[in-house]
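Certain chains of the assembly are absent from this excerpt, and the rest are unmoved.
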Amino acid sequence: MITILKPGTTEERRNQLTRWFESQGLQVHAAIGPEQTVLGLIGDTSGIDAEMLRLLDIVESVSEISDPFKSANRKFHPEDTIVDVCGAKCGGGNFAVIAGPCSVENPAQIKEVATRVKASGATMLRGGAFKPRTSPYDFQGMRAEGIELLLEAKRETGLPIVTEIMNANHLPLFEEVDVIQVGARNMQNFELLKELGKTDKTILLKRGLANTLKELLMSAEYIMAEGNENIILCERGIRTFETYTRNTLDLSAIPVLHNLTHLPVVVDPSHGTGHANLVETMAMAAAAAGADGIMIEVHNDPAKALCDGPQSLTPDQFHRLMAKVSKVREAVTCD
Amino acid sequence: MITILKPGTTEERRNQLTRWFESQGLQVHAAIGPEQTVLGLIGDTSGIDAEMLRLLDIVESVSEISDPFKSANRKFHPEDTIVDVCGAKCGGGNFAVIAGPCSVENPAQIKEVATRVKASGATMLRGGAFKPRTSPYDFQGMRAEGIELLLEAKRETGLPIVTEIMNANHLPLFEEVDVIQVGARNMQNFELLKELGKTDKTILLKRGLANTLKELLMSAEYIMAEGNENIILCERGIRTFETYTRNTLDLSAIPVLHNLTHLPVVVDPSHGTGHANLVETMAMAAAAAGADGIMIEVHNDPAKALCDGPQSLTPDQFHRLMAKVSKVREAVTCD
């Protein structure tokens, strides 16, 4: 880490900062020039908060030679992580297809959707039991009962299940869940991340609506720092000024994350666009950009399902999407 | 609530939607024209999720005659809410001054700061015990011990205390805390909000980094829907493209919120700007804009305190700020 001091910094202030660095166990190499002073810090700087340092009134700039994320960093773990969920793999050339309804509604619905998406090639079943809603007056999901219905659908189809957690206290209910999803609004719920880090579940971590990729990786780091390295990152659209789409799907996140981390990256074009008629196209684009999987909302009767309607595909539309996505994957993976 | 259907919507689809509205207990008045159809919904529409409705493929637009927030709505509660924290009032003409360090560090620090800010006119003491940090490797606060030190400072100075919660499981530790703060990153941690709604503590709810004022009010609504109406809203800056400031303090939030809600609104210029040399000016501007209080970081030795340094004032600077803010308040409140 390199800290450049502002011109005019007094010797006293510089020494004060130097002593503070030393008290943190770092060696400080100072290059003191007439115009400016550069402090090179040698040792384990992972405990230094560069953001805070940068805000000190005597500091001109801070360069972090090393990224603040360690466990997620590809530099220290060059091979792709392959997450294996009961045989359904994601990463390292394995493409995961996670499909299912926005919300679990009743036994017939979830079973039919599960059967249909499996037949079309889905490798995991998704379905919301606990639903994060902006309004306390909106439907909050079937909760524990929803998880039960997902498990039944799993027993019937063999598909591993993915569902969202909103509260670490609910963890006992997730004992048989295969993949625990952390939603966009909880991406920086650090206490929840820590608790998930103590489990051995696969965690599907969604990017927050206005968060950077570095912040996403730091949140993955919270889970990994507690010992759980089974993480799938998920790009699901960010908030921008555009209004035709619900969010703006950032597909460049895929190659950028592949450069920075060994963790697999899936894309959710359903939430990322908010419109059923954009899902197929954006799923194809995600595959072309090298995604390790896609997450698609499918409902057996989108017209009836108020919650899922606008962005859910019918099973037939999903079947067609799978064929198209396969063609794109063939085109981009063959050599 | 008014729903306008797209041109070309079939009768079948329109009837389907109409029946669904009716199944939700609403009366539907349809004005069917050659070009478009307008459905007027009469009854309690609070259970209808307008956002979802808007996304249906047959829906052109939705007008919410009534705001989605009820308990927080000034329309149903025209008088200002005055929150009373052990005698320190906020709202309805009462100006709260919440001051103290970013983090509680040790007994001497918190006591000295508490004594100094009280002498300058602060009405509550703030101090972080649980710290939300982007990196798991950064200092996470003194946690339970920090709360103990705040309580000691309270016993000594009489100042009620304000400190942040990050996990509903920690609530037992907050039993003697006067005001529980919900940080920006947890503004939409709906499970936490629900739990706080079951307490009778005053909740200081900070606006999220990329959240709208409507979303802030919906989060307040989560707390109020559970029965707790002791809420102070806090504007603390939003994420924009500007880089000279850490966030962009949105002072128009003050008059807008005063129009929409009866809850008091305080402003945090320390986090809102990230620079000590901007805090006094923005505190004065907040007072001029009619804020019901300010929240200021004060540290007895900002130069030493890496965490607080860049945006913390010294007790002397805080004293000066108080004099300036008082003058502005006199100018705007006299008539």
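Going by the order they are written in, the chains are A and B; count residues from 1 in each one.
Rule of thumb we're sticking to: a contact is a pair of C-beta atoms (placed from the backbone, for glycine too) under 8 Å apart; a residue touches a chain by one contact, two chains touch by 3 or more.
Everything numeric here is computed off the predicted structure, so don't read it as measured data.
*Asks:* Count every copy of the one sequence in the whole complex, not only the 2 placed here.
*Replies:* 4
The criterion applied here is as follows: only the chains that are shown with their structure count from here on.
*Asks:* Since chain A and chain B are copies of the same chain sequence, what is the angle of the rotation superposing the Cα atoms of one on the other, rounded to the nearest 5°?
*Replies:* My answer is 180 degrees for the C-alpha fit.
*Asks:* What's the distance between the Cα centroids of chain A and chain B, rounded to whole Å?
*Replies:* Distance between chain centres, rounded to whole Å: 27 Å.
*Asks:* Spell out the part of chain B that touches chain A in their complex, as residue ranges.
*Replies:* 13, 16, 20, 46-47, 49, 51-53, 55-57, 68, 70, 132-139, 166-169, 185-186, 188-192, 194, 209-210, 215, 218, 221-222, 225, 239, 246, 274-277, 303-304, 306-307, 309-311
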